[in-house]
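Okay, so here's the structure we're looking at.
Of the protein chains in this complex, one is absent; all others appear in place.
Each chain gets a letter, A and B, in the order it is written, and its residues are counted from 1.
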Amino acid sequence: MEILLQQIINGLTTGSVYAVVALGYTMVYGVIQLINFAHGEVVMIGAMVAFSVITALAGSGLPPLLIVLAGVLAAIPSCMLMGYLLERVAYRPLRHAPRLAPLITAIGMSIILQHLALLAWGRNPLAFPQIIDNRVFSVGGAAISTVQIAIILLSLVMMAGLSGFVYRTRFGIAIRATAENVHVAGLMGVNANRVIAATFVIGAALGAVAGVMYGSYYGIAHYTMGFNLGLKAFSAAVLGGIGNIAGAMLGGILLGLVEALGTGYVGELTDLCDWPPAHDWLTAQCADGGNFVLFGSNYQDVFAFLMLILVLVFRPSGLLGERVSERA
Amino acid sequence: MKTSRERIGLALVAIALIALPFVLAAAGTAWVRITNFAVLFVLLSLGLNIVVGFAGLLDLGYVAFFAVGAYVYALLASPHFGLHLPFWLILPIGATVACIAGVMLGAPTLRLRGDYLAIVTLGFGEIVRIFMNNLSAPINLTNGPKGINRIDPFQIGALNFSASDTIGGLVFSGPIKYYYFLLLVLLAVIVINRRLQDSRIGRAWVAIREDEIAAKASGINTRNIKLLAFAMGASFGGVAGGMFAAIQGFVSPESFVLNESIMVLAMVVLGGMGNIWGVIAGALLLSFVPELLRYTVEPAQRALFGKLLVDPEVLRMLVFGLALVLTMRFRPAGLWPETRHRREMDENRA
Partner (left out) sequence: MPEVLLEASNIGKRFGGVQALKDVSLTIRSGEIYGLIGPNGAGKTTLFNVFTGLYPRDSGEVHFASAPLNLASPHEVAAAGIARTFQNIRLFGNMTALENVMVGRHVRTRAGVLGAILRTRAERAEEAGIRRRAEELLHYVGIAGHAGDLARQLSYGDQRRLEIARALATDPKLLALDEPAAGMNATETAALRRLIEGLRQDGLTVLLIEHDVKLVLGLCDRVAVLDYGEKIAEDVPEVVRADPKVIEAYLGKSAA
């Protein structure tokens, strides 16, 4: 029972990060139907920038909260600029090219950003300086840390903020109108270029914060962290229904939970010693409290992909989305 | 059909290709090895070209099929399981297993729109790698991250591909023997690709790439034809993987990371999607340029700055990334685009 609760807490934490990153994918996709492969790298660069700033200020004697805030505030504009440049330099020139072209460019940009980060920050991971007193509270036998609480709360605030922005403001309406139909929105006086650039920039800003949260949760930031995180967040966006903002949030949190619970229980579930005895050889392996675990927690990264494939096969529109398969 | 000038040209190319390894060996056996790996990547690119270039399906996990072929070879011809099957038996097995993997991945996902396919194949590539990394327990199938060592080289009768033989005063080292074998396979693969391209199936692939709806309405069973492209590409990857395992002598999951898929994709894209000769040129270019960089940029940096500022490996990946981005931006059809137009005109004139 404690394990269950613990995995739910862990899942909620990573899930909130996935959700925030997924928003970046889903907004861009909603408006121009492009999978911005490089989004994961933008998130990574956010984490790297913030960690660099935090490390530089760690010995300054400033209050820890202020230092972290400075890191985040440095990461946000860096990522926003990066998002803007990505759109402007790499994707906009290809807006009317065949579908494959921007996708291939996106992969290329992702590789370039990743290796530029490698040049800038080196091969070794950056460690999060020990400046925060990460207290651990006990909830019903499970542990929840200050960082986890902060991540979940901050994610909720950002998601609420984005929803408010998209559904309540004039510019939010322009974004939704462009997502619905670029041409008609253009006729109604919406500047499509501005809206498209904005989705990149907003997504990047959210991604910057997500990068810092993810990095501080695991204590490290690394130039390769964007790849897996990006892929999982994209899976989350598809799970929720790509292009759908509420879907990205739901998908992120669900994916975090599935991953945490899957990782927590897959070992027990696939321990053949707990199954009815099938063969003498197996029984011998299990003697003296032995185990025969088919898949252990080292398969953690598989869950997101499996979920992605299952969703695409059985409900390609995602939980909250419209249909996405080839249409006439 | 062919003019005598073309015949002479072909003969010259053939002589050059046959003499090449000895010229390279004079510069160092390392260059023969580099050439062999370049040819392997040409094979991979031609396989991926069927999927991406002909049928227009973006497969980002192509290296998974390469990995499957390599591991099939490693498991069936190494001390790991104590099996030592001959290579001419394993290569077809590897191709078949890779083909089955391709169909299993393609069957549920090929009805999705192109960009989803890209992500799913990306995920698939990662899953295959994670399994290779972890299938060392509870039963040791893959030996985990350590990989599988002491893989058997090719052996035809008494001819061992890992040893040197002197025939008529010429030294045939292991890499040179593999070179000739790779050349033969390459020739076969080129012929197969050319014939497929000019066939009913090849036209159906291109039709799907050009307009899937119109292809359906023209009576093409798009799902099956796409699956066929996937299966063909996967089989080629499987064969290349088997040869890779034998040439290298060991395999580990590290050889089959996403970056390898990206590299093969960059070769296809830069050369010219759909054009066999373009893809070959792209693969050769992107195989040799990083090697040249390795031999020039590294000493240059040491001479200029006294230390290594930019790791050649990083430079290599930056070259691939830039190749993808710049090609799409300025020459979307690649450096050597497909020239259906001219080909058709030539045939009409003949």
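Some points to look at:
As a working rule, a residue touches a chain if its C-beta (ideal position, glycine included) is under 8 Å from a C-beta of that chain, and two chains touch if they have at least 3 such contacts.
Just so we're clear, the structure is a prediction, and the values are computed from it rather than from any experiment.
If you put the hidden chain back, the residue from B:14, B:159 or B:213 that touches it is B:213. Residue in contact with the omitted chain (choice from B:228, B:246 or B:267): B:228.
Here the missing chain is touched by one residue of B:17, B:137 or B:201, and it is B:201. One chain is missing from the display, and on chain B it is touched by residues 192, 195-196, 198-204, 206-207, 210-211, 213-222, 228, 232, 338, 340-341, 344-345, 347-348.
Rule of thumb we're sticking to: only the chains that are shown with their structure count from here on.
Within the complex formed with chain B, the chain A residues making contact are 33-35, 90, 93-94, 97-105, 107-112, 114-116, 118-119, 227, 231, 234-235, 238, 285, 291-296, 298-299, 301-302, 304-306, 308-309, 312-313, 316, 324-326, 328. In the complex of the two chains, the chain B residues touching chain A come out as 52, 56, 58, 60, 108-109, 111-116, 118-120, 122-124, 126-127, 130-131, 133-134, 137-138, 212-213, 258-259, 262, 265-266, 269, 310, 314, 317-318, 320-325, 327-329, 332.
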